[in-house]
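Heads up, the thing below is written out as structure tokens.
What you see is the complex with one protein chain gone and the rest in place.
As written, the chain order gives the labels A, B and C, with residue 1 at the start of each chain.
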Amino acid sequence: MAAMELQQLVDRIAAEVTPGGTPAGYIPALARIDPHAFGLAVATLDGEVFRAGEHSRPFSIQSISKAFTLALALAENDDVWTRVGREPSGSPFNSLVQLETEQGIPRNPFINAGAVVVTDHLGLGAADRLLGFLRQESGNPALDVDPEVAKSELDHSDRNRALAHFMASYGNMRNPVDVVVNEYVRQCSIAMSCTDLAKATLFLARHGVRNDGTRLLGVSGAKRVNAVMLTCGTYDAAGQFAYRVGLPGKSGVGGGIIAVVPGKCAICVWSPGLDVRGNSVAGVDALDRFTTLTGWSVF
Amino acid sequence: MAAMELQQLVDRIAAEVTPGGTPAGYIPALARIDPHAFGLAVATLDGEVFRAGEHSRPFSIQSISKAFTLALALAENDDVWTRVGREPSGSPFNSLVQLETEQGIPRNPFINAGAVVVTDHLGLGAADRLLGFLRQESGNPALDVDPEVAKSELDHSDRNRALAHFMASYGNMRNPVDVVVNEYVRQCSIAMSCTDLAKATLFLARHGVRNDGTRLLGVSGAKRVNAVMLTCGTYDAAGQFAYRVGLPGKSGVGGGIIAVVPGKCAICVWSPGLDVRGNSVAGVDALDRFTTLTGWSVF
Amino acid sequence: MAAMELQQLVDRIAAEVTPGGTPAGYIPALARIDPHAFGLAVATLDGEVFRAGEHSRPFSIQSISKAFTLALALAENDDVWTRVGREPSGSPFNSLVQLETEQGIPRNPFINAGAVVVTDHLGLGAADRLLGFLRQESGNPALDVDPEVAKSELDHSDRNRALAHFMASYGNMRNPVDVVVNEYVRQCSIAMSCTDLAKATLFLARHGVRNDGTRLLGVSGAKRVNAVMLTCGTYDAAGQFAYRVGLPGKSGVGGGIIAVVPGKCAICVWSPGLDVRGNSVAGVDALDRFTTLTGWSVF
Partner (left out) sequence: MAAMELQQLVDRIAAEVTPGGTPAGYIPALARIDPHAFGLAVATLDGEVFRAGEHSRPFSIQSISKAFTLALALAENDDVWTRVGREPSGSPFNSLVQLETEQGIPRNPFINAGAVVVTDHLGLGAADRLLGFLRQESGNPALDVDPEVAKSELDHSDRNRALAHFMASYGNMRNPVDVVVNEYVRQCSIAMSCTDLAKATLFLARHGVRNDGTRLLGVSGAKRVNAVMLTCGTYDAAGQFAYRVGLPGKSGVGGGIIAVVPGKCAICVWSPGLDVRGNSVAGVDALDRFTTLTGWSVF
């Protein structure tokens, strides 16, 4: 597909989608954002970025951070898979049931308990390492944690603390819970734009190769992150997302979604209005249109 | 990839895999099969079939039948998705919990409860319709239910009857439980070879088009079956299968696995030795090698 | 307490309670009964019966039958406690979870799954044995199953069939599910009056001795039935009942409740209006008043 065509496509999608749904309400800083905002960016392997809407407006990446921290953890020698599984969870209704049944081992790195384990695996300084990685891949050295969001999340962190202490009671926590929750909250509170995120996601489309040509992950590691994204990346709507979009993707309650077309491009779409399962309404719609129009679906 | 190469590849895989694991033990007829048997068949869109090992030896298709009954149900006007979900389940440990939490609506068509609903949706004669479809697609009019396996399964059908009555108590069963369980058991007890199954699966690689050029499903319907296979097709190892194989697939406790490379081919591999999650050890290994050697993975 | 006083007390209670709540709705035959009906009978060890209200009007005993079938099963040599537990369940929300976690062994004989096991233990003819026992103890040879209620229950027996098949899948069912469910339904559908039930319950106040002076149970067996009634006899309100009434009791969704004052008397109260947990509103109130006025509480 030619560059010209991709830009037209991106513009067409931005023109056609109708933002809807409701922004996440549990944090004031997220709740007051206009639900009709919309941004889209597609970064291709040859270095171009096609953009539409509010593509350069930063938003809270929230759970999208989980895809990156998983990649960083997999880049270490130390095996994270002994501490967290790789299977879909059937969340949310059984999150704690599962954790109890499976003795403190979360089902996958994208449910909160699993992401907390991954953060603990990265240890003290996890959020700063993530920031460093995202700045370099996006080429945007100004990326940072949104302090207001971070504070608000810390004030509402009882559920995550419960999960962390619960896993600690099974011996699956290396650092103090306070430290881990703090790193976790800072990661989720990073603010990025669609353009930033599309660029930062490109290493997954490049089978693990970073912006500067070095490898973060081997081909197998990148495939693993993509597989986890496809089966577990959109909360309890992974089956529906696999059908409608048919690409590995990871969403966040800030309204952003990243998606990967292996060997071709990385996409980031943002619109704060969420459906009942926590995925951006306009975001899923835009990705659905994108794969329908390009034919770049997995199936 | 040329035909010559595919045959070499199939031969190489058959030579390299080491069958292992244990046959399913809950039914005598399945338990006494040699766990080291192995067969492989790859059917391409242009009509060729590449084979290795015991590719023409019939085995019990068991849960592989679920992929076909889902396709048959989707081919009807009547919407089956109001009665069964499309999300991974995190089975097995919470199967009944979920059914209770979600008021008698199974999570997806590939857990037993979901397949029972799909069978009920097809109604009386479901097994005969499935047989008719499989005979026509495979070109093998001799395909039939293995009466010994069917009898053995009927004698061990209490769990499935429990699921069916439980769903009936929520109003999610149209036919008498006896009728539905009988149809369900007959479907699972059909005996087919790798060659039969690879051919019969081709309609999913053809985006819904049958052997005779007519459509069973639209493109969207075929994509749906593939998406459900990728996210839910291998019991509680879908994440691991997505990573190792990276293709839509459906396994059965008879040791068979079918897989689809959309637009290219359908594969069936068989070896009765199972891992702890109920998937064929040599079958997963063979598919892993196949996608590694061909590069025909989704990611 | 003198006979005169007991009659005054019974009259006073009947005058003071205000029937309320809603009759059980899942069976038409039960749903259309006047929720304000009220009856009370107290049978003492010396053979007197003190009555008030509609004490001689038959109603559907429903789960009250579970106390009697447990007693009949304990009277056999064959040990029923290997097949059913004796602990409170925290029902209803986890009934099936527990059954799965505890491998087909119900928590106690008063949840449906447990009562089905007890019925299976008694085997074919269980309902007739129960009828025979109740006729003899109550001195009312006309007692019988209400055929309309029995039919209605059979038509709504999917949940109980699910439980029975589920336990059968764990090997905890001796007779065919059809047979057991039929016996179970007939037991629940027996119609008795407060007077009938108070008399029939006297053997528990007599520490196991029947009307004719023979023993159904040893002292230890009678104590066991009373202990199960106190901890598990009123669905998920056993703690509340223990506090308000402080006596071993067993309720049914037909609106009846039996209670035992060991060494003194047996009580039956009836009023069809139920609270959210399935216990008769006026029934619990009347028993609360009875123990408050007599001081005959356990605590």
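Just so it is clear, a contact is a pair of C-beta atoms (placed from the backbone, for glycine too) under 8 Å apart; a residue touches a chain by one contact, two chains touch by 3 or more.
Just so we're clear, the structure is a prediction, and the values are computed from it rather than from any experiment.
Asker: Name every shown chain in contact with the chain that has been left out of the document.
Answerer: When the entire complex is considered, the left-out chain reaches A, C.
Asker: Which is it among C:Val179, C:Val228 or C:Leu274 that touches the chain not included here?
Answerer: C:Val228
Asker: Just name the one of C:Ala126, C:Met173 or C:Ala237 that touches the chain not displayed here.
Answerer: Residue touching the absent chain, from the options given: C:Ala237.
Asker: Taking the entire complex into account, which one of C:Val97, C:Leu124, C:Leu154 or C:Leu293 touches the absent chain?
Answerer: Per the contact definition at the top, the residue touching the missing chain is C:Val97.
Asker: If you put the missing chain back, which residues of chain C would it touch?
Answerer: Interface residues of chain C facing the absent chain: 85-91, 93-94, 97-98, 101-102, 107-108, 222-224, 226-228, 230-232, 236-240, 242-243, 246, 248, 262, 297-299.
Asker: Spell out, residue by residue, where the missing chain touches chain A.
Answerer: Within chain A, the residues touching the omitted chain are 96-97, 99-100, 158-159, 161-166, 168-169, 173, 177.
Just so we're on the same page, only the chains that are shown with their structure count from here on.
Asker: Would you mind checking which pair of chains has the most C-beta pairs in contact?
Answerer: A-B
Asker: What is the chain whose Cα centre is as far as it gets from that of chain C?
Answerer: Taking each chain's C-alpha mean as its centre, the farthest from chain C is A.
Asker: Can you work out the rotation angle that lays chain A over chain B using Cα coordinates, in steps of 5 degrees?
Answerer: To map chain A onto chain B, rotate by about 180 degrees.
Asker: Take the average of all CA coordinates in chain A, do the same for chain C, and state the distance between these two points in whole angstrom.
Answerer: Using C-alpha averages as centres, the distance is 56 Å.
Asker: CA centre of chain A versus CA centre of chain B: separation in Å?
Answerer: 32
Asker: Roughly how far is chain B from chain C, centre to centre by C-alpha average, rounded to an integer in Å?
Answerer: For chain B versus chain C, the centre distance works out to 48 Å.
Asker: Among the residues of chain C, which ones contact at least 2 other chains?
Answerer: none
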